[in-house]
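Here the complex is missing one protein chain, while the rest keep their positions.
Chain IDs A, B and C follow the sequence of writing; residue 1 opens each chain.
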Amino acid sequence: MNNQTSDKTLLSIEDLTVRLPEGADRDNAVENISFQVNRGEILCIVGESGSGKSVTANAIMGLLPRPYVEPVAGRIVFEGRDLLQLPEATLRDLRGSRVGMIFQEPMTALNPVMKIGDQINEVFDAHGKAGRKERKEQVVELLRSVGLPDPESLGDSYPFRLSGGQRQRVMIAMALALEPGVLIADEPTTALDVTTQAQILRLIRKLQDDRDMGVMFITHDFGVVAEVADQVAVMQLGEVVESGPAQEILNNPQHPYTQRLVGSVPRFEPPEARGKLSAETLLSVRSLDKTYVTARGLFTKGRTVQAAKSVSFDIRKGETMGLVGESGSGKSTVGRCIVRLLESNGGEIRFRDEIDLASLKGRGLQPYRKHIQMIFQDPYASLNPRRKVGRIIAEGPMAHGTSQAEAHRRAEELLELVGLDSAVADRYPHEFSGGQRQRIGIARALALDPELLVADEPVSALDVSVQAQVLDLLDDIKQRLNISVLFITHDLRVAAQICERIAVMQLGEIVEYGDTREVFSNPQHPYTRELLAAVPGRNWSIPEVARKAVADQQLQKEVL
Amino acid sequence: MGKLSFIARRLVKGVFVLLAIVILNFLLIRLAPGDPAQVMAGEAGAADQEFIQQLQEKFGLNQPLHEQLFIYLKGVLTLDLGWSYRQDEAVATLIFERLPATLLLTGTAFCFALTFGVLLGALAAARVGRWTDSLITVLALVCYATPLFWVALMSILLFSVYLGWLPGFGMFSVGAGYTGLEFVLDVLRHLILPALTLGLFYMAVYTRMTRASMLEVMEMDYVKTARAKGLAPGRITRMHVLRNALLPVITLAGIQAGQMVGGAVLTETVFAWPGIGRLMFDALLQRDYNLLLGVFLVSSAVVVLFNLVTDLVYTFVDPRIEVS
Amino acid sequence: MAFNRSLKAAAFASVATLAFVAGPALAEEPKQGGTANVVIQPEPPSLNLGMVQNAPTQMVAGNIFESLLKYDTNLDPVPNLATEWEVNEDGTVYTFHLKEGVKWHDGEDFTAEDVIFSMDEMLRETNPRLRVNLDHVEKMEALDDYTVRFTLKQPFGPFLGLFEVGTVPMWPAHIYQGTNYQETADDNDPIGTGPFKFEEWDRGSYIHLVANEDYHVEGQPYLDEIYWHVIPDAASRAVAYENGEVDVLPGGSIENFDVPRLAEMDNTCMTTKGWEYFAPLAWMWLNNREGPLADKRVRQAIMYAIDNEFAQEVVWNNQGRVATGPVNSVTRFYTDDVTDYSYNPDKAEELLDEAGYDGEEISLLPLPYGETWQRWAEAVQQNLEEVGINVDMEATDVGGWNQRLNEWDFDMAFTYLYQYGDPALGVTRNYISSNIEKGSPWNNVAGYENERVDELAEQGAVAFPDEKRAEIYKEMQQILVEDVPVAWLLELEFPTIYRCDVKNLVTTAIGVNDGFGDAWLDR
Partner (left out) sequence: MQKNLEFWKRFCRNKGAVVGLLIIVAVILMAIFAPLLYPDSPWKLVQRPFIPPMELDGYWFGTDTLGRDIGAGLVHGARVSLLVGLTSTVVALLIGVTLGAFAGYYGGLVDDGVMRFTELFQTVPNFALAIVLVAIMQPSVESVILAIGIVSWPPVARLVRGEFLSLRSREFVQASMVLGQSNARIILTQILPNTLSPVIVMTSLMVATAILLESALSFLGLGDPDVMSWGYMIGAARTVLRQAWWMSFFPGVMILLTVLALNLVGEGLNDAMNPRLARKSR
């Protein structure tokens, strides 16, 4: 399509193939890929995990772990030179000065034992730019330009004093110190909260504009693409399946894979109300308090953090109640207090209007455990790697007195209920994909016939296409078994899709609480408004063609 | 302010740890068969019940155990480590006569081990997979797996007996009457073999640890950042990899430096080095309770002190550690 | 009529010549000056010879302190602080004439008052071994400043053998009399009359003695100073000698296996002399009280089963002699006219069968004094197991060993004891029933009881003259050897190794313990 270079082109990847070591799941990390990054444009590389997008970025920067992972064909042309042919020393000169890069994990991307100013200074040092005095000013200027507070003294701080968003700003400042022509951003906002993400995205956009840079922006999130991209290249299993101007791809995707990806993005608008809500309250939380005491010892007094402040809400029978907030808002704490993984410090957790769970302990709690079950976030951490899947699901009933044979029989049933073959009961977790594991996690939670499921970010760790399937499953089960769900998430798109009502949490408190549609359409609290405004791509409506592609696929699967 | 109160808190904690150690050891040692009176009576070549009782009375061993403990603790709290029955000398005097020798030996061994361990480890990590790395790794493994006393004996045999290059025992040439610089050189000559022998094992430990730690740090995101910044490999190794890789090495070194002081028994025995490790061993065989307890207390105190120093060093090298 | 000292000397059984003792060195003129570097092992706890009697203390402090007499290698008394002595006819009154002009290291005169203080007051309290022997003395008196008279309750044969420096060291009355010397003597600054003065003690490293300029023997000492080096490891001690860092290795300071090698070195001499007074005898305590060892036949079987010649050749590298009974052959009144227990495993098995030994486990405690003793125990264990005795070796350290013996908690246990030249001083104490008492590893630990032996021991001590004693002790030895209260092993020798240019080092029956006054360096 537009694979021709023009004089706007800064960086051009031509038929690049990167080989993987023997024993990997495929031969080449990327195969025959081509795309260009143009001056003044942001190119988004979109793909799910394992699509080879990071390898491409690292290949450009010469950061591949050679000789294990090695470019074997193609060219990477930058400012007229093929980077793959350059000697390491020359390449080093380009890195940091002509090509800058920022990474996904701002928490670990900065050297913890070095002052921020020094780390930025290193860039000048390495490329022999600017004198001592100028540098100092330049560092301050840079820190200011990425919108960091108190830039004069920040240079003397260590990274641990900064939040994730601030660190990412430092990374950007560092990458842009020598005004490179191209900035490569490898999922730079994935680890950030949604409001922070919005700020960073704005910042990158602005800097790119100001400096007329080319940006290669790697992401898995079409929302983000909609927010920043000028050009888009979609990658699947090491190949570029579709590329072109952002508006084209977003609104009229051609390739089935692109269609599927786009179609899997949850709609931002909450759906019309589905049926009537039961008025019966299953669980009511009243004035729940939870204070963490850290690092307490025999000789030291701990510090306290109040994670939940007088939290109150109800969950009705058969509803999905969303608990929404950014990291540190206390939403997980509340969830864990309800399943009694954490001991609350005050307040009531009244179940079926008959018993205060918060007052129960040890044996007294045991019979109530089974009524409230939990689904966890990380499909890789939530299953014991040393137990067979059947056993994992059967453990719950067995702990409540069911015989082993009966529990295993039930486990097989449940596996089928969550869309897996009952024969997999004899396998170990590591033989399953993330989505399958999450299904197993759901089966485990269902094994005790609970009345309430606490789902703590159950889809955040999944690729977007899998995410949609798991959400569907969850919704389906809820309807079929008429159970209630407390759905904890940071993702407002997901919340919009699945929750009948939501509660928005900030710093341990519920700031807004109500019907999902109402909260979305008419947010009362400023924080809620901020949160909604930060959702990437909120003004982009997902094209029908994509929706249809997903639905077709679903249908196909069911027919098969 | 923050640092001071931090030190104070750690010191108080250290004192509690030491007291617990003293009580534990006090009871432990009394479990051993025989007491100093019996040993001394035995050595006298002829002894009877009366003589033993006479000694036991003199040493206060006829009092109930809890009273002995109480008396001892009272002494310790006023920094009085008691009297060595057998050596007929204040325990503190005996220990502080010997402590400098041990500190010299272990200090030298430690510096040697740390310097070369880190250097070799860093070198191996920088050349990972190449023959330099293999050589260093094998060398470190062998040093790590060889019994210390065996190396000690072999080195005496080789360097002292056959080659005659270095003295094989003692801390200085007795009776040579060296003074000033000559004396210092003489001590240094005596120091080489024991310090090297003792240091070799620890060197191996630090080599392995530095290497492993560096390899781990090399995988860190911030090292990738540094490369993306276009820094030269040498600078990345020095400023980013080594500095972070040394943190666990410092922790380990801090623990071991303290432990070394009490743990140099073997080296001190083979090289006739007049330190407290040997003092302890002799005191144990002679059931010289107070002396033994004293050595334990002092060497444990050294450990506590080194741990404190390590923590302090840490607050300087690792800004993440908050002192307040 | 009083016996004078030459008469007395003749009364001793041995007839060895004095010339042999003095050796060829006498022919040369001693040279003045020089430093002797000597090994001391282990480090002595103290140099207060009056308070502490262990071996290393004796070895160092024997050159600082002195007693009234010395003994030549035939155990004949030689004048020292006493120039002459007389004994009355029935052997109950001993009169000593002290040397005049003897000075303590602090310059005070040595007088009879010091003798009385040392023997009547101080040593009675501090030396348990001497205390028993002094019970024979009815009174001690200073007749004048330089004459002391001892009146005995009855004759006590070995009395003249007591005045060895380790047993009866002279202590300065002017310093200690009237003080609580248990406390005041804590300072490790010993004041004696000996040829060397205490200079410095660097604990863990060395003890430094310097020549006493005012020593009472004309011209002596020849050496300027002595360094006693503390080297805790036996191999290191051998190396120190090889490297020339020390000149003298007193008996027992290196492992036996090193002895031949060092002895072959240039300018190296070796002597086994200098231990006659102590006459160490090694044996295995057999607990006579219970179990298989209560049966005399089992004990005899053990004697037959042990290959002492192997131990002498291999374990002790040809040092020492196979013991024939309770008395060391260099000790007075020794007889070899006793049952012969030469190595005979068949006989041992026969006796075990006869006794009906059923393989019951018998424990064995080695002496925790280093490698040689450990090897020896291992060899004996093999000997015993070969005739079918089920031996369980147990390990102890010095503290544990002492306690086990003090509490009689053992079946068989290695030991060795000094005999102090006379059965009444160093032999009978281990066999008489009145000496069965817990709390000492040096009394009748085996628990052997025999009325006749008790009787003979009592008679032997007080009989007079020596012919009568010899007869009594012969019968005693015969009974003991037949009964095997303990399993005698070897008469030990501890060779002193020294540079041949250290002259006149070993001239007395206690060797280097008081030898440095005479010694000189031919350099």
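Some points to look at:
Rule of thumb we're sticking to: contacts are C-beta pairs under 8 Å (C-beta built on N, C-alpha and C of every residue); 3 or more make two chains touch, one makes a residue touch a chain.
Small disclaimer: the values here were computed from a predicted structure and weren't measured.
Seen in the complete assembly, the chain not on display touches A, B, C. From the set B:Phe70, B:Trp150 or B:Trp165, the residue in touch with the chain omitted from the display is B:Trp150, counting the whole complex.
In the complete complex, the hidden chain is touched by one of C:Glu225, C:Asp258, C:Asp422 or C:Asp514, namely C:Asp258. The missing chain, though absent from the display, is touched by one residue of A:Ala126, A:Leu383 or A:Cys499; that residue is A:Leu383. Interface note: of A:Val30, A:Val241, A:Leu448 or A:Val519, the residue touching the hidden chain in the full complex is A:Leu448.
Contact residues of chain A toward the unshown chain are 20-21, 24, 65, 68-69, 296-298, 336, 339-341, 366, 369-370, 372-374, 376-378, 381-387, 392, 395-396, 399-400, 428, 430, 441, 444-445, 448. Touch with the hidden chain on the side of chain B covers residues 17-18, 20-21, 24-25, 28-29, 31-33, 141-142, 144-150, 153, 157, 161, 219, 255, 258-259, 261-263, 265-266, 269, 277, 280-281, 284-285, 292, 295-296, 299-300, 303-304, 307. Not every partner is drawn; the one left out touches chain C at residues 234-235, 238, 255, 257-258, 261, 310, 314-315, 366, 368, 370-371, 374-375, 377-379, 381-382, 392-397, 399-400.
What we mean here is this: only the chains that are shown with their structure count from here on.
The mean-CA centres of chain A and chain B are about 50 angstrom from one another, to the nearest whole unit. Between the Cα centres of chain A and chain C there is a gap of 88 Å. Not a single residue in chain B touches at least two other chains. Multi-chain contact residues of chain A (touching two or more other chains): none found.
Every residue of chain C that touches chain B in the complex is listed here, in rising order: 35, 37, 42-43, 45-46, 48, 52-55, 127-129, 132, 182, 186, 188, 202-206, 208, 225, 227, 229-233, 235-236, 239-240, 242-243, 245, 368, 396-406, 417-418, 429, 437-443. On the chain B side of its complex with chain A, the touching residues are 9, 12-13, 16, 220-222, 224-232, 235, 239-240, 243-244, 247, 317-320. Against chain C, the residues of chain B that register as touching in their complex are 32-36, 38-52, 58, 86-89, 94, 97-98, 101, 153, 156, 160-161, 164, 167-175, 269-272, 274-275, 278-279, 282, 284-287.
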